[in-house]
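The next block holds one structure in the form of structure tokens; read it before the comments.
Heads up, one of the protein chains got dropped from this complex, but the rest are sitting where they should.
Order as written gives the chain letters A, B and C; numbering starts at 1 within each chain.
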Amino acid sequence: MIITIQCKDQLGLVADISRILSQNQLNIISMREHVDKAECRFFMRLEVDGYSDEILLEKQLLKILPPDSEIQVNPAPEKKIVVMVTKEYHCLADILIRNSFGTLGASILCVIGNHDLLKGICERFDIPFFLVPYANGKEWAEAETINRITSCQPDYIVLAKFMRVLSPEFIARFRDKIINIHHSFLPAFAGANPYKQAFERGVKLIGATAHFVTNELDEGPIIAQQIVPVNHSFTALDMVRSGKEIETAVLAKAMRLVFDDRVFVVHNKTVVFEH
Amino acid sequence: MIITIQCKDQLGLVADISRILSQNQLNIISMREHVDKAECRFFMRLEVDGYSDEILLEKQLLKILPPDSEIQVNPAPEKKIVVMVTKEYHCLADILIRNSFGTLGASILCVIGNHDLLKGICERFDIPFFLVPYANGKEWAEAETINRITSCQPDYIVLAKFMRVLSPEFIARFRDKIINIHHSFLPAFAGANPYKQAFERGVKLIGATAHFVTNELDEGPIIAQQIVPVNHSFTALDMVRSGKEIETAVLAKAMRLVFDDRVFVVHNKTVVFEH
Amino acid sequence: MIITIQCKDQLGLVADISRILSQNQLNIISMREHVDKAECRFFMRLEVDGYSDEILLEKQLLKILPPDSEIQVNPAPEKKIVVMVTKEYHCLADILIRNSFGTLGASILCVIGNHDLLKGICERFDIPFFLVPYANGKEWAEAETINRITSCQPDYIVLAKFMRVLSPEFIARFRDKIINIHHSFLPAFAGANPYKQAFERGVKLIGATAHFVTNELDEGPIIAQQIVPVNHSFTALDMVRSGKEIETAVLAKAMRLVFDDRVFVVHNKTVVFEH
Partner (left out) sequence: MIITIQCKDQLGLVADISRILSQNQLNIISMREHVDKAECRFFMRLEVDGYSDEILLEKQLLKILPPDSEIQVNPAPEKKIVVMVTKEYHCLADILIRNSFGTLGASILCVIGNHDLLKGICERFDIPFFLVPYANGKEWAEAETINRITSCQPDYIVLAKFMRVLSPEFIARFRDKIINIHHSFLPAFAGANPYKQAFERGVKLIGATAHFVTNELDEGPIIAQQIVPVNHSFTALDMVRSGKEIETAVLAKAMRLVFDDRVFVVHNKTVVFEH
């Protein structure tokens, strides 16, 4: 069983929680905790051996925890996701492959694209692809997208190189549920055309950042980042090519962490209990 | 306060330990635990806020833990070390600098060298240097070294590029207390001249490994490893030069982890509670 | 145009080569050269602007170079490959995706598997899959495989997690043409089950190595290597999962380098002119 808890920090939380587990004959395999001092907030992720009624266990835990606590006992082991794309294939293809072989930690409900270039690859994997073009205006497109999403109730929305900026209204509906991959090591090169910016600045490393989407463009809580070295012989296009590799890898890592219930959001930051 | 515990694994350990802490009004800042299933062994490192009598707390913990438990309540915040060297300066100099500015997490009692090349740098930092040459035989040299060490009672012995193989008798006296830096990513290129081996094999990365010393040459529990990329344009000497940088960094990291009480040994492996 | 040259080293090679280029009005965009002193061998890769008759240029170059020279003027920009697999999908799927979107730098002629588990994914991408089981013996299987390969004349054979050891006869037929991905940072953990070996040794990093296949198991010239950090909380299975990511990335990088004519073999080593 996996248990995640977040609540106001107070003395004795670990003792109280572990006592409940012990009383339920649940043996702790892995316990990770963190206290955000600035926010006075406590975060815990537990893997336990043994079995207990989930609803009962949650009730017992709620009784000993502060009033505002958020507990998940055995969150869905396989999340459901909607993927949004534009034209680039690399992140989507990686997700389709993992989905197809059962190693994504999630199942894809459908793919929504504002261009139809990636319809073919979705069809190869028997995943529904919906074209929602922006030709009729952003408002119409977002309304249509929200319809698609709400009709299939995903746990997360993954922006796998979706190159449109979402409206605050859209984002507000799916708070802490939208995962984006940005093609730079944020906060460097936020906004459009980061590889061109990187080329012009003459940096010696380029990167990628997976983050939850908030209203502030490219300012959401960062889940994972990685970089790759470049040098003077790289054109902006070479950087794009190298960057795609790291984009795919970073988004895959961020999804694994989120779908594995290892990521908590606290304001504009994340707590990530990695291996 | 810092508390480290290792013992046989059993149900309810975390509950019992955290109850004792809670009863002592000690608030957990950071709790890291690991269970080695193969060995059925439990490891924990705690940082707690508040103060409690150390001897009393240790007694209370021992009462609730299995008979074979090893507990340390507030282990020495600054370890004492003896450094052993041969001719290469880079690791020793790094240790002397950190020692001099109080950021080593340890204090150097003395340096023992089987050559006198590094006497000068020790003198610059007012650290006693003892020359123990091997000209009179290994037996004599080790006896002399043991005399020096036992007379100053260090917590750890750091082999900062000490290029002699220690005898089983020597090693037995300082079990899990001798930290070595080996100039390859073990288990690749164990033994002599790893950079020459690496050059001849044509590897694309070279590395360094910090480990506790056991009787099996270069087979002791690994504390930290890191690598650096190389290519066809590197001569064996270029690899040596690049390697020294990573050797220094890896040994520094391993020392920090050990002196910070983050490393536990379980057979030929380590449990390392990194940040 | 791309030109690659390897020959015995001698004085004035660069001057002679670049004079020929200059006489042909070819402007050097990128020139990389290396001399292996032990072998007294010269390697060069050129990218030039402009156009010249390829056969004529080759003749002019041959005239000024030592007798044993190997020259390629505009080697095939898109290589043809046969992929061999067993059961694991990750490397194959990555190759299929890149092939499908035209970014592999090669085109897949067919996939040969000694199990039929990966037939489905090949069919999704309309790539012929041939099952060549080892039930009838290795001799039969290799003969059958050689038939398949010789009938389609690939430039390279990519072992994308093909888990059988090839015979010396097989290897001899495709010298410097078989690319393998081994799931460890060679020479550590050669042979079977490297992740189990890595787990038992307690290493703090695991890796992957792409190399050309020779008769010595896992001893062929290394093209690319990379590592990923692990720690005590990784089971052998966790290492396998992390390792697959790096295997995929390293094989992809090695293929890109080879297909881009950036890799030369000199005895058991490679010269790799990376960006």
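Basically, a residue touches a chain if its C-beta (ideal position, glycine included) is under 8 Å from a C-beta of that chain, and two chains touch if they have at least 3 such contacts.
All figures in this text were calculated on a predicted structure; none of them were measured in a lab.
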Would you indicate which residue among B:40, B:56 or B:97 is in contact with the undisplayed chain? B:97
For the chain not shown, which residue from A:44, A:95, A:158 or A:203 touches it across the whole complex? A:203
Please pick, from B:104, B:222 or B:249, the residue that touches the omitted chain in the full complex. B:249
For subunit A, which positions touch the chain that isn't shown here? 34, 36, 185-189, 201-205, 207, 221-227, 231-233, 268-272, 274
Interface residues of subunit C (partner: the chain not displayed): 11-16, 18-19, 21-22, 25, 27-35
Using the document's contact rule, name the residues of subunit B that touch the chain not shown here. 30, 89-90, 93-94, 97, 100-101, 121, 124-125, 230-231, 233-234, 238, 245, 249, 252, 275
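Just so we're on the same page, only the chains that are shown with their structure count from here on.
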By mean C-alpha position, what chain is farthest away from subunit C? B
Per the C-alpha centroid definition, the whole-Å distance linking subunit A and subunit B comes out as 37
Interchain centroid distance [CA atoms averaged], subunit B/subunit C, Å: 40
Subunit C: which residues touch two or more other chains? 231, 233
